[in-house]
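What you see is the complex with one protein chain gone and the rest in place.
Going by the order they are written in, the chains are A and B; count residues from 1 in each one.
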Amino acid sequence: MSGRTYVSAKINGEQMDFLCEPRQSLLEVLRDELGMTGSKEGCNNGNCGACNVIMNGVLVNACCVLGVEAQGGTIVTIEGVASGEDLHPLQRTFLDDAALQCGICTPGFIVAAKALLDKEPDADEARIRHWLAGNLCRCTGYDKIVHAVLDAADVMRKTPAKV
Amino acid sequence: MPRVMLPALLRPLAGGASSVETTGATLRDVIEDLERQHPALRGRIIDAGVIRPDVMVAVDADEVRDLDAPVPSAGEVHILPAIAGG
Partner (left out) sequence: MVIENKPKYKVIGTRPVRPDGIDKVTGRAQYGADIHMQGALQGRMKRSPHAHAIIKNIDVSKALALDGVKAVVTAQDLAGPGGDVSTLPDAAQNILASRKVLYRGQAVAAVAAINDHIAQEAVKLIEVEYEVLPHVLDVRESMRPDAPILNETMRTRGPNPGDGATNIVAHTVAAFGDIERGFAECDVIVENEFSTKMVHQGYIEPQAATASWAPDGQLSIWTTTQGSFPAREACAQLLNHPISKIKVTPTEIGGGFGGKISVYLEPVAALLSRKTGKPVAIRMDRIDVFEGTGPTPGTSIKVKLGATKDGKFRAAYADMAYENGAFAGSAAMYATMVITAGYEIEHVKLDGFDVVVNKPRTQDYRAPSAPAAAFAFEQLVDELAEKLKLDPLKLRLMNASKEGSRGPMGMPFKRVGHEECLEAALNSPHYNPPLEGPNRGRGVASGFWFNVGLRSSVNVSVQPDGTVNLNEGNTDIGGTRASLAMQLAETIGVAFEDIKPGVVDTDSVGVNDVTAGSRVTFASGMAVHEAGKNLIKELTTRLAPTWQVPVEEIEFEDGTFKTKDGAKSGTFKEIATQVVGRGVGLTVSGSVNAGFLAGGGFAHAIVDVEVDPETGKVTILRYTAIQDAGTAVHPAYVEGQMQGGAVQGIGWAINEEYYYDESGRMANSSFLDYRLPTSLDVPMIDTIIVEVPNPLHPFGVRGVGEPGIVPPLAAIANAVCHATGVRQTQLPMSPRRILETTLGIG
């Protein structure tokens, strides 16, 4: 394959520079080049949402974005959702509501739900189910996940997020 | 006279019988008597001195792995294929 391209992007608030092959997906770059394995590969074709990241404010499947497309962009992955020791309300409610079993889909769900609640803090069950239809979970039957997102929305409305 | 109930798979080795009357006060005695009556069953329930891993044995409603376990004279010994799960 041809040479590697220099890419510079802001990932979880930090400026990061890396080299990547043009054929490498953002997911590969995150996992294999940058060692950030929190974003998971479940299907590698955009059907399961396990690799969801927020890129330039938009929820994307990192497996369907090329690494080089990150140039100059801003990316939030699961590793950047908590601030230090403070868990994000979604992380807290996923734990409290037992919204994970095996946990492989959890990073994608939390990132996807964050993308929703950041824009639509009043999302109701129907909206949450619609938004999360791009994320597959095989363990929970979604019940406790939807409850966790509703509960987090409630918490976030009561305590505006620190910026 | 404990009665040994055989699974379908082992019945051809016992002349087609689905159950066999035996004598014995322990599981070991009962199975040894069963093997005496139907030598083709040797090695199919007990192997190398223990119950085979692909076989389960119950005395009445209780699974038993200890060959010295007592068997009541009116007891039923069930020989069953092992199971697992997902």
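Keep this in mind: a contact is a pair of C-beta atoms (placed from the backbone, for glycine too) under 8 Å apart; a residue touches a chain by one contact, two chains touch by 3 or more.
What you see is a predicted model; the values in this text were computed from it and never measured.
If you put the missing chain back, the residues of chain A touching it would be 1, 21, 23, 31-32, 35-45, 47-48, 50, 77-79, 81-82, 87, 91, 94-98, 100-107, 110, 128-130, 132-147. Taking the whole complex into account, chain B touches the unshown chain at residues 5, 7-9, 11-12, 18, 56, 58, 60-63, 65, 76, 78, 80-86.
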